[in-house]
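This part shows chain A:
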Amino acid sequence: MAEHPGPRPGSLGALLADARLVAAKDLRLEWRSRVILSQVLPFAVLVLILFAFALDPDRRILGQATPGLYWLAVLFSTLLALQRSFTVEAENGVTDSLRMSGLDPGGVFLGKTAGIALHLVALQLVLLAGVTVFYGTTPHGPLLLLAAGATATLGLAAIGSILGVMAAGLKVRDSLLPLLMLPMVAPVLIGASQAFTAAYDRDPGAGWRWIAMLGVFGCLYTAIGIVAFEPLLEET
Partner candidate 1 sequence: MSPLLAAQNEWAYVAGGYGVTVGALLLLTVATIVRGRRVSRQLPPEERRWL
Partner candidate 2 sequence: MRPHLDTPAGTDAGGSTGLFRLHPDGTASRGSRTYGLVVLAGVILFLLVALVFSPADTGSENQMGDMVRIMYVHVPVAVACYVAFLVTAITSIAYLWKRTEGWDVLAVASAEIGVVFTFLTLATGSIWGHIAWGTWWEWDARLTSTLVLFIMYLGYLALRGAILDPVVRAKRAAILGVVAFVNVPIVHYSVTWWRGLHQDATVSKVDPSIDGLKLFALMFGMVLAVALYGWLMIHRFRLHYAAARLEASGLDRALAERRAEARPDAVTADAASTDAVPTDAVTTEGTLS
């Protein structure tokens, strides 16, 4: 057998190497198929437009509600991105290939989480431009916005990966995933919206404790996911 290049199996280096491999694969998959770009991104922008239709063209209401609407749009898009990300892992016996692959399950989790997070970051850049243009709000407090975006994205991607693989392969996954996901991420929606509100209100001091909460949420579920992915991937 060929000697193994790269880090020793089971080490942290191997975990991160596997994570990088899986994340790079997901980005390449998106580059080849462009499903997020051509379907989820337009959907996210459409949600912003629909909020305007539903609420009022009056920019005052939209401006006040911008943080909440922005994160709702992110949340809905996350669900679609998750469905996409875990459908490709459940089709054509890929799940078996993953089990046979020699990849560390924790590394697979980190890779999937990183891939989803990177997709979400790209989505959010467009959505941020969207609320600025459509709702007439000007972003303030870039540091707070950046911190809220980063921590909330980590939390959404981490718990999304856990629940995504949990629902993957089930006949009812399309309806089950939102039911599992949306109540779980209620703290993320609250925290990120409040932090954005603080930033937009030019009152950044009130926002930072939400960042702490979001950070705890993200790190906690990342840690749980690394441990829980082995039994989840293993199934029987």
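In this section, a residue touches a chain if its C-beta (ideal position, glycine included) is under 8 Å from a C-beta of that chain, and two chains touch if they have at least 3 such contacts; residues count from 1.
On how the list was made: all candidates are chains of the complex that A comes from, given by their letters.
Fair warning: this is a prediction, and the values are worked out from it, not measured in the lab.
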**Prompt:** Which candidate among 1 or 2 is in contact with chain A in the complex shown?
**Reply:** 2
**Message:** List the residues on chain A that touch candidate 2 in their complex, please.
**Reply:** 90, 95-96, 159, 162-163, 166-167, 169-172, 176, 179-180, 182-184, 186-187, 190-191, 194, 209-210, 213, 216-217, 220-221, 224, 228, 231-232, 234-236
